[in-house]
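Of the protein chains in this complex, one is absent; all others appear in place.
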Amino acid sequence: MLNQPTLLELYYYARLTRDVEERLAILYRTNHVVGGLYRSLGQEGESVASALALGPSDIIAPLIRNLGSLLARGVRPRDVFAQYMARGLSPSRGRDLNLHFSHVPPAAAEEPTIIGPISMLGDLIPVLAGAVLAARMQQRALVALTYIGDGGTSTGAFHEGMNFAAVQHLPLIVIAEDNKFAYSTPLAQQMAIDRIDQRAEAYGVAHEMVDGNDMVAVYEATKRAVDRGRDGQGPTLLGVDTMRMRGHAEHDDMRYVPKAMLHEWAARDPIARLRSRLAESGVATPAELDDIDRQTKVFAETEASEALAQPMPDPADVTRDVYAGMTPFPGRRVELLRSPFREHGTAVHDP
Amino acid sequence: MLNQPTLLELYYYARLTRDVEERLAILYRTNHVVGGLYRSLGQEGESVASALALGPSDIIAPLIRNLGSLLARGVRPRDVFAQYMARGLSPSRGRDLNLHFSHVPPAAAEEPTIIGPISMLGDLIPVLAGAVLAARMQQRALVALTYIGDGGTSTGAFHEGMNFAAVQHLPLIVIAEDNKFAYSTPLAQQMAIDRIDQRAEAYGVAHEMVDGNDMVAVYEATKRAVDRGRDGQGPTLLGVDTMRMRGHAEHDDMRYVPKAMLHEWAARDPIARLRSRLAESGVATPAELDDIDRQTKVFAETEASEALAQPMPDPADVTRDVYAGMTPFPGRRVELLRSPFREHGTAVHDP
Amino acid sequence: MAVITYIEALRQALAEEMARDDRVFLLGEDIGVYGGAFKVTEGLLDRFGPDRVIDSPLSETAIVGAAVGAAYMGMRPVVEMQFIDFIACTFDMLTNFAAKSRYRSGVGVPLVVRGPCGGGVSGGPFHSANPEASFLNTPGLKIVEPATAYDAKGLLKAAIRDEDPVLFFEHKYLYRRVKDEVPDEDYIVPLGQAAVRREGRDASIITFGAMVQRALDAATELARGGIEVEVLDLRTLAPLDREALLTSVAKTGRVLVVHEAPRTGGIGGELAAIVAEDGFEFLDAPVKRLASLDTPVPYSPPLEQAFMPGAAKIAAAVRELVEY
Partner (left out) sequence: MAVITYIEALRQALAEEMARDDRVFLLGEDIGVYGGAFKVTEGLLDRFGPDRVIDSPLSETAIVGAAVGAAYMGMRPVVEMQFIDFIACTFDMLTNFAAKSRYRSGVGVPLVVRGPCGGGVSGGPFHSANPEASFLNTPGLKIVEPATAYDAKGLLKAAIRDEDPVLFFEHKYLYRRVKDEVPDEDYIVPLGQAAVRREGRDASIITFGAMVQRALDAATELARGGIEVEVLDLRTLAPLDREALLTSVAKTGRVLVVHEAPRTGGIGGELAAIVAEDGFEFLDAPVKRLASLDTPVPYSPPLEQAFMPGAAKIAAAVRELVEY
């Protein structure tokens, strides 16, 4: 069993993720979000748990539903709100949407590298393979973690990247999220295998399938994969069994999802499950957990307000930064919270 | 055990393939071949045997080393010689090289459809999936057979095509040729699995591995895959264990191939093996086999002469046929020999 | 005649062609049960069944490749890219297999790859592409982009009936914003024919897609100042209607090319070059190009607005041209 601080951290970030998304949903309904809102409701657990299993400088690359992974790595909710509202001081400076942003600290910084996704699914896999190949050349003992949806595993880029990582024996961990749908497409129309992790067989890559809504199981499985990677044992494809509890984006009415399925999965909510587990095992009292719930809610709210106060981009900036020679934005690096739960968790939410 | 005519056909086409290539090698050395010559020496068996296992109208798509497959389906050596010499009456009219040509007969013709490859490896897999998807829509009970090298299985197109065929449950048979190298790249640098057919596990596709230099085994395994496909049981990935006994192309000195490996594989030559088998089992006497050897040699020679007599293309034709509206070449369809071994085998070579 | 939206026109074109010719079928991501991300194919699964409206895995190369194979076998596949940006993932299959097939082997590949292109809706760098220029140097492909509902229907029908591979770019900004009259009976708009959307004598605006309306808005504005511009909607980008282009140049002597893709390397180069070569004698002023800035498509509205040409910028450019 994990130690108490880690368990509380899992809970904290899962709650924070949900609260940030709930706040985003309000911003979406009030037309503050520019474009679509892509939620991870019901899947927050696997994002948070896998990201928390990394070491301090390890590389991570989320997809647009892995908000939890970013928050767990120290990204400020403010920056995510600002991204969704296309603000001028958002990490992408209003040039790109939602979780499409990166953070590449100097090697000495002991900070995680974050490689933001692009929309073209699958592309992150070879990119992350290259990132960790570089780290190996630089003699930095890093592993890389990224994600792929059930849909995304059907892309050629996924295949080429997994195979490359396997041949190069790279410490790349790929979480394959079987959340039952790719937009409206059910798993059975995406692949003729039942278990998503079986994709790994083509590459000679270690794989296992875990209950994606059991945060402790995901944490432990990721940790095993991290250890294997760090130990020179190559990549892992970790399948997580979960469910996308909202539409592809907020506009999607999910008419293609059987109601019974939603009911069934509602009972398996990762946050509720972790909460009972913590309470039952005596790791935290319900009052302590309520306290975290309050903290995350307040934190999400404060951060949203901060983002709301930010200006839209200045149109004069539109041509900056296409090539290196052009005026770059000063101070563009994302500022990470070192350990927001510990440092800011109290500082920020316990005023 | 296969019946006598089939066994002799296997032998005939394997010999013919080797003879045509030997003749091409001479044309290459005498500068008649324009560009490179890509040989299948040592692998002729699997091409011929797999192609012969098809029904009369089934679809086939060779790669550039599957000369044997084309000959077995009735393509005239003359047309192959003409292709390699960039002649104006070659199937591609001098526009494309070696085995890059197609033959699409009307549905009623009871002739095989041949879909020529393009150089971009992997692309044939989704294309063939689409061909057989179309056949199913048209209620034609066809299967499709195509090939992929060990190198080619690393492409994204291979992955997407295999997965698509699996999900659509299409009667697509893919022969994955483990011939130990992709150009200079050995299998271990191409994939982290030992058996090439394991790629199929990612797709839920039936697979098996056969000795690619055992023509009877390849024939039988392909036949099983054909039967499965025809029976609605979906695609098959059939791995064949073989060896490329020449360089990637004739200019390649193969310095990267251990000599011992060539010695070992020379002893496993598919044609020699079939020959002993036929002789030992009494299917044919050595004299009868010698007779076939003579026939194929003469046939290759006559066909080469015919091609050599053909003119180079007329430069005035260079802009034809880019779009449908333009003047097409008249009579461009490839003329197939219905059963060259039986019909022409005697007629042509026994003057 | 009924007044319908651009998107309804596309849906009708698909439905009518599928009803007319059972070789026509649809392949794409989420086009069946869901009716497509933009609902272009809504209702078609119910009407034509899952054999002819195929929900595919997330595999652009596979679906375009499968379309090529099906076209070889005599079918008429119509593939949807969920956003046209994803056509980048199948660039090889289109430019190498589909485009070159007829020339190499005499086998034509009648297929359509269609999908929503263009910006103006805060789609960001990966959901706003106008990729025509990346395909324009590949002989064997045709490229179409309608600006009206009438053309959306007529051109899509023509594309489906065409014997060659056609890239069909639907401007998503127009899907529900543009409405016009469409005949009740079957009709096509032949590929390769431009349309004069407004007659004028002082200058010609050569454009297509969502820029047509902006050009017309600019023209209205300019007319108030006494400047009469001709607006030519290309409709088909490959093959280009050179004659219509040169006719307009001969008439006005001044040319502004407008497009939504970035300026450098855009189709505007080809258009300006044709004018500069074959219309040189008619020219009274430099051939001007107005296009988006040379950056990726930015997401935030103020940036995207600065990035793209609009009616005001078009009018200003025409004024410069006329004052030359």
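In this document, chain identifiers A, B and C correspond to the written order of the chains, with residue numbering beginning at 1 in each.
Here, a contact is a pair of C-beta atoms (placed from the backbone, for glycine too) under 8 Å apart; a residue touches a chain by one contact, two chains touch by 3 or more.
All figures in this text were calculated on a predicted structure; none of them were measured in a lab.
Only one of the listed residues, A:D227, A:E250, A:E288 or A:D321, touches the absent chain: A:D321.
Of the candidate positions A:L37, A:I64, A:A131 or A:V174, contact with the hidden chain is made by A:A131. When you scan A:L52, A:A72 or A:V167 for touch with the missing chain, the hit is A:V167.
Among A:A51, A:A157 or A:L336, only A:A157 touches the chain that is left out of the view.
Shown as candidates are B:G42, B:P112, B:G156 or B:P235; the residue that touches the absent chain is B:G156.
Touch with the chain that is not drawn comes from one residue among A:M120, A:A217, A:A279 or A:M312, which is A:M120. Contacts to the hidden chain, counted on chain A, fall at residues 59, 91-93, 95-96, 100-102, 104, 107, 113, 115-116, 118-120, 123, 125-135, 137-138, 156-157, 160-161, 163-164, 167-168, 321-324, 328-329, 332-333. Touching residues on chain B toward the chain that is not drawn are 34-35, 86-88, 92, 94-97, 100, 118-121, 151-152, 154-157, 182-185, 189-191, 255-256, 312-319, 322. Listed for chain C, the residues touching the missing chain in the whole complex are 85, 88-89, 91-92, 95-96, 99-100, 103-104, 125-126, 131, 133-140, 238, 240, 261-262, 264-273, 275-278, 280-281, 283, 285-289, 294-296, 298.
Definition applied: only the chains that are shown with their structure count from here on.
Ranked by separation of Cα centres from chain A, the top chain is B.
Put simply, the chain nearest the middle, going by average C-alpha positions, is C.
Rounded to whole angstrom units, the spacing between the C-alpha centres of chain A and chain C is 37. One finds 41 Å separating the Cα centroids of chain B and chain C.
The distance from the centre of chain A to the centre of chain B, with each centre set as the mean of the Cα atoms, comes to 47 Å.
Multi-chain contact residues of chain B, defined as those touching 2 or more other chains: 156-157, 160, 163, 167.
The multi-chain contact residues of chain C, meaning those touching 2 or more other chains, are 56-57, 59-62.
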